[in-house]
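As you look at this complex, bear in mind that one protein chain is not there, while each of the others sits in place.
Right after this comes subunit A.
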């Protein structure tokens, strides 16, 4: 028997030949979704701590103030990623990625203003300085776009869009906090918007036909993002003002 077993034929197999296990390549989107599956219960746990009833009103305002600088970075990150793609204009995948980034930037535009409105409705304003973990979250993406590859931003977006508010979250928080309805626009709007956005992202990711190295760049970016977000939510869940 040859040391190298090739695909079985109609006549070749004998009792001593083991048919090789042929595994089809897994689509890039499925691989990324699989790698992100284990983080769901962790994010659920940390948001349970974030939304626990005692002190929720103050904590929700801290959450809004922390999310504002994060969301403010979304459009500039997407635009910068598109610009970096333009530098590789002879690459069809780069053009496709740039088109996605610009399209998604328009979908995200002015959402930071929604958060300012929510904060105002809650009787608060933006934080004087961004939460340090928010700086780490957005800052890591600037690094990856500039020094790694703009495709890494897809991992960041996949985590953010993949953990959008549920359709009842705003109502439940409004009831628990007693804050006016106007303090929950961002949660309400994203409960409706982000599912379609995520489908778009995964379709684009597959269409890019990323190499294994690029897929790893995206998944490491996604897992790094998820890790920082768990830290952010745990920090906000504490009663010391939300900074580590």
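Note that a contact is a pair of C-beta atoms (placed from the backbone, for glycine too) under 8 Å apart; a residue touches a chain by one contact, two chains touch by 3 or more; residues count from 1.
We adopt the following convention: contacts and distances are computed from a predicted model.
Per its UniProt entry, the chain excluded from the display bears the name "Aroma-sacti cluster domain-containing protein", taken from "histidine kinase", "NADH-quinone oxidoreductase subunit M", "Aroma-sacti cluster domain-containing protein" or "Phosphonate ABC transporter, permease protein PhnE". Across A:79, A:140 or A:223, the residue that sits in touch with the chain not pictured is A:223. Within the whole complex, the absent chain has one touching residue among A:166, A:182 or A:196, and that is A:166. Touch with the chain omitted from the figure is made, among A:49, A:86 or A:209, by A:49.
Subunit A meets the missing chain through residues 23, 26, 30-31, 34-35, 37-39, 41-53, 63, 67, 71, 111, 159-166, 169, 172-173, 176, 186-187, 190, 193-194, 216, 219-220, 223-224, 226-227, 229-231, 233-234, 237.
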